[in-house]
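What you see is the complex with one protein chain gone and the rest in place.
Take a look at chain A:
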Amino acid sequence: MPQNEHIELHRKRHGYRLDHHEKKRKKESREAHDRSHKARKMIGLKAKLYHKQRHAEKIQMKKTIKMHEQRKTKQKNDEKTPQGAVPAYLLDREGQSRAKVLSNMIKQKRKEKAGKWEVPLPKVRAQGETEVFKVIRTGKRQKKAWKRMVTKVCFVGDGFTRKPPKYERFIRPMGLRFKKAHVTHPELKATFCLPILGVKKNPSSPLYTSLGVITKGTVLEVNVSELGLVTQGGKVIWGKYAQVTNNPENDGCINAVLLV
């Protein structure tokens, strides 16, 4: 029976087929033609994917070709002036720069007074009630329409118990309750899956904040004990704010950016 490296052994003993090298050479030279034929005749989704991949390959090829060519040719050097030199009309401009700094500081102070924090997403589209709630009809003849079901992702705390079903106005379905969020640290560029402590503010409406509805732009409080942050006094930081950056009901997960 053929054992271990029987193919190599056969080649060693009997050599290659008489036309082996010819065939190989011809096949390799035909490759370009086959590839172009395939690229021309392919249709549909496969073609789109193939063309995209091929385009990326070609870009790489062009880059390497250009790199090789650069060594051969000489190029105009654009850096005529050395680094430190400054033209005459820019000398003695320090006074102005200081002024700019001052006005920035004034702006910041004004913002703080107004209570506006700096968040990654300052403006978010407001979600209307029809978007966030779905009307649930109840009653013997399905006429009463005072119940609402939340259609967005929400957070309920640990000790949450529903009100008696007859009296609860806002239904938060279990399938849409999330406990964890994928939080990115903007400086470390690392993402962690951290448990949510609570919803701090939903920009659309305070009703949503109290219900715990999480939409894009909501500020959450997350448990960052995993990160091991410590204050200057030596205390361990275990809660921080983070702002949601995606639409959780469309993606099935909550992505947030930590507010440092």
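Rule of thumb we're sticking to: a residue touches a chain if its C-beta (ideal position, glycine included) is under 8 Å from a C-beta of that chain, and two chains touch if they have at least 3 such contacts; residues count from 1.
We take it that contacts and distances are computed from a predicted model.
The complex appears with one chain absent; UniProt names that chain "Nucleolar GTP-binding protein 1" among the candidates "Neuronal PAS domain protein 3", "BRCA1-associated ATM activator 1", "Nucleolar GTP-binding protein 1" or "Leucine-rich repeat-containing protein 58". Interface note: of A:E5, A:E57, A:E168 or A:E226, the residue touching the hidden chain in the full complex is A:E5. Touching the omitted chain from chain A are residues 1-6, 9, 12, 43-46, 49, 134, 151, 173, 175-176, 247, 249-253.
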